[in-house]
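Encoded as structure tokens, here's the structure I'll be asking about.
Every protein chain except one is present and positioned as in the full complex.
Chain lettering (A and B) follows the sequence in which the chains are written, and residue indices restart at 1 in each chain.
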Amino acid sequence: MSTVDALPEAPTTSASHPGWLGEVVHDIVHRPVMLVGLGVWVAFIIMAIGGQHLAPYAIDAQDIAHRLQGPSHAHLLGTDELGRDLLSRLMVGTRYALAVAIPAVAIALVVGVTVGMLAGFFGGVVDRVVVTLLDSVQAFPAVILALTLLALVGHSLRNETLVISVAFIPSYARVTRALVMAAKNNQWVDAERSLGARPLRIVVVHILPNIAASLFVLMAMDIPSAITISAGLDFLGLGLQPPTPSWGGILSSGFYYVEQSPWPVIWASVFLVIATLGFTLLAEGLRDVIDPRLSR
Amino acid sequence: MLKYLGTRLVMAFVVIVIVITFLALLVHLIPGNPVTTIMGPRASPALAQIVRHDMNLDRPIPVQVWDFITGAFRGNLGVDFVSNLSVTSLIANALPQTLALAFTSLFIAVGLGVPVGVYAAKHVNGAADRLLAVVSVSFITMPAFVVGLLLLLAFSVHIHVFPAIGTGSLSAPGDYLRHLVLPACALALTWIGYIGRLVRANMLEVLGEPHIRTARAHGVRDGVVFYRLALKNALIPVVAVLGVGLGSLIGGAIFVEVIFARPGIGSLIYNAILERNYPVVRGGVLVVAILFVFANLAADIVYRFLDPRVRVELQNVKR
Partner (left out) sequence: MTSPLLRVDGLSVVYRIRDRVLHGLDDITLAVNENEILGIVGESGCGKTTLSMSIMRLLPPNAAVTAGRVTFKDRDLTGLSREEMRQLRGSEISMVFQDPLTSLNPTFSIGQQMRFLQRGHLRESRSVQVDRAAAALQRVGIPDARRRLGAYPHEFSGGMRQRVMIAMAVLLEPALVIADEPTSALDVTLQAEILELLDDLRRSRGTSILFVSHDLGVISQICDRVVVMYAGRVVETGSVQSLFACPLHPYTRALLGAVPSRRHRGRPLESIPGRVPSLSELPIGCKFADRCGYVDAVCLPREPDLLQPTTGGDVVRCYAYDPSVSRSASFAELVDASLVC
């Protein structure tokens, strides 16, 4: 309850009114923190797409004579244990980080939303079973689940992606389920039903657009988490294997040689932290902009 | 309340049974020969035979699952391939170390996170608050293993303040604590940021609630309003977070234990994976999952109990 009389209502951005996209863009431009996040995203996507072409050195170009050196004119960030240029390897590493994280989250989204819709729409036994299964998946800390599955299915980029997506499925399923259940009780759904619309149509045409904004925000926040988990898996040697220049892998070999040169660990950490921080800032900004009610 | 407790326990139990079943079935769910899955493609036939026997892979699948489930309830999680010790005993040795690490991290996280959150709430939108917001977000997004590596680098390799390896001996508590500092801080950092933000958000929300306005209308001093009336309300939800935190700390400990070469359930599972010591992996993961489920459950119950509205219901039922 407000102690103030008759305050005008703060303008809200609802995804269902026309012109909202323009408002969103306007809000983004006015938040410097979000612009930083956006900048990080753009930079990393360019690096991921450009790959080797943008990097100063070939990622496998060894130079044993100059191994484990710090930053220099020749090597902006220094070299690793085989004399390879750190900057190049880390830049190309972006590709692997995003190539795992983005598809993992996308798959989790598709599977999770489908499962959530089924549970929310049909209710009853279907719902109970789905919820119990989701609880079971979430009984494992994400890293442990990913680790164990990955150890058994074997390391590859594809497997790492799949395994990480499994860990994220429950959150999409739950959000979708909750929103579908809430929407089911809405009067306009009943109205549609009484007009004879098929359930699938109701769901796709009416419910999806309303939850799309929330799901989008969730995705934006999960991508940095996925990057972190995949880096962790690579660090433990259970994900992408050397000589693949994954960030986690560089951290791992950097750790092995940390007494001789701190630089691989430092720079790989920097890349990883900037990526997660930047992506998270953008995601939080998106959340504040798309749904002010959520920003608590 | 009691009914709620009962329902939750049953749900937790069901989930654990599913988890056990899943772990029992796991090798069979993965395409290919279960033995190859466990041992890797280069297993020798002799070794394969041993594995097949020890893991009961010859028997029908439902029997395997049933044996594992009943065994698990009796505390028998199988036998380690390498040393022939019971998996349960290995876990029993390793778990306390991980718990010590997790609890210490939680302690640090709360000890630093709560004051930070309260301070930020007291000086809302001031320079300090904005700075702390950025710092908190940074802490939250930095993965524990990166923090661990950097801390190791800074305070162990570069300046030799803290030890890099192992746990030290319990008979010298000071030494044991010294060995705990870096790993616990590494794990705690994320939670410091998270708890800090949570406390700040809760405080701000509570301060806007009508009962705070009433307290001010009663002439209660600002300090009392803030540090007693508001804070108590703000901290209650934090307890729920702590339970979840404990569970995920146990899971996250794996990185820190590897980096700092500490024994614990994390490094137990990790080394077992590297050695393809499947029974240990399976048993270890099961124990972690069970702990995680119970940590979440305990947090939920404690949180509800702390809210006087719920606690009184419970007392009324007893009467």
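For the reader, a short list of remarks on this structure follows.
Definition applied: a contact is a pair of C-beta atoms (placed from the backbone, for glycine too) under 8 Å apart; a residue touches a chain by one contact, two chains touch by 3 or more.
Given the structure is predicted, the values throughout are model-derived calculations rather than measurements.
The missing chain, though absent from the display, is touched by one residue of B:75, B:126, B:173 or B:210; that residue is B:210. When the omitted chain is restored, the residue from B:3, B:160 or B:218 that touches it is B:218. For subunit B, the residues touching the chain absent from view are 209-222, 224, 228-229, 232-233, 236, 307-309, 312.
Note that only the chains that are shown with their structure count from here on.
By the touch criterion given at the top, residues 1, 3, 132-133, 135-136, 139-144, 147-148, 151-153, 224, 228, 231-232, 235-238, 251, 254-255, 258-259, 262, 265-266, 269, 272-273, 276-277, 280-281, 284, 296 of subunit A touch subunit B in their complex.
Residues of subunit B touching subunit A in their complex: 11, 14-16, 18-19, 22, 26-27, 30, 37-38, 137-138, 140-143, 145-146, 149-150, 152-153, 157-158, 201, 205, 210, 213, 247-248, 250-252, 254-255, 258-259, 269-270, 273-274, 281, 285, 288-289, 292-293.
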